[in-house]
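Dumping the structure here so I can ask a few things about it.
Complex shown without one protein chain; remaining protein chains in place.
Then we have chain A:
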Amino acid sequence: MKRFDYLKAASIREAVSALAGDPKARMIAGGTNLVDLMKYDVEAPGLLVDINGLDLKRIEETETGYRIGALVTNSDLAYHPGVVRRFPLLASAILAGASPQLRNAATTGGNINQRTRCYYFYDPATRCNKRQPGSGCDAIGGVTRIHAILGASEACIATHPSDMCVALAALDAVVEVEGPEGRRDIAFLDYHRLPGDTPERDNTLRHGEIVTAIRLEGEAAARHHTYLKLRDRLSYAFALVSAAVDLKIENGKISRARVALGGVAHKPWRDLDAEGMLVGREPSAEATDAFAARLLAGAKGQGGNDFKITLAERVIRRALRQAAAGTPQIQHEKAIA
């Protein structure tokens, strides 16, 4: 670990100006990801801006939904009665992640900004374009079990590891950010990005900006949803593939379909055109097969993760079945419904 200066920010403005003024500054929330990265010398912030003193810990009910402060813990969010009632998909996805201890410490802002789990990113002795732009990508051709099958580039094949974000993507959440130029909203689907040739940038947050809240708006499925996660043990492992599904079914036909995949790309993966194929149809096997095929049309394995293409196809099918039947996966049930 490298030595760093520490600032406990008293206001959002103070945090923003500290971050804006120092390109080597990082903000710390729950610290469950950042501290690990610092111990491995992957992150070496010159200045650590502690944002835990900021007034961002509330979940507020708005006219159309909820505004979740960036410092709300994953646990508090997953068990918030209103969220559980109106956005059960989100609560479920959070509970599919990490462990109770980690969820007690992890925050909403930290979760969406957590870094990839790519083995090479974590190991400063390897080449990694995300860690050190332009150095190369040792993951390609290496151990790729947890790497992307969609949207990867020649510069980076990493995945975004969050479960919560997959649900937020399916629910069309909005990210509220504040920076030197003031506040702005970012649609969740535009928040994370594909690696392209600048994999060092995970998302579209600008220099000096911080996430202040996530907004959940509008209608979401109370019954016809699911978060289905497949991993290398039954709990406490990152997703190999996961799917968040939110359906609206009227008169036996799908009138709204939102499906996001986790573990497969540099960001939660959604394809609005493919979702359009489901609308107006019954949730039949043919419809879901065609949808899965379309969603995975561009999928490409890296060797060690080729199986994830088959797995993703099956996860999509099963998740759509669960959601259509109104039997969402219960996270503490280890048999898959």
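Convention: a residue touches a chain if its C-beta (ideal position, glycine included) is under 8 Å from a C-beta of that chain, and two chains touch if they have at least 3 such contacts; residues count from 1.
To be clear about the criterion, contacts and distances are computed from a predicted model.
Comparing "Polyamine transporter PotB", "Multisubunit sodium/proton antiporter MrpB subunit", "NADH-quinone oxidoreductase subunit J" or "Aldehyde oxidase" against the UniProt entry of the hidden chain yields the protein name "Aldehyde oxidase". Set against the missing chain, the residues A:91, A:106, A:230 or A:287 yield one that touches it, A:230.
Listed residues A:24, A:58 or A:145: the one in touch with the omitted chain is A:145. The missing chain, though absent from the display, is touched by one residue of A:20, A:290 or A:336; that residue is A:336.
Touching residues on chain A toward the chain that is not drawn are 1-3, 41, 117, 119-120, 122-123, 125-126, 138, 141-143, 145-146, 230, 232-238, 240, 307, 310-311, 314-315, 317-318, 334-337.
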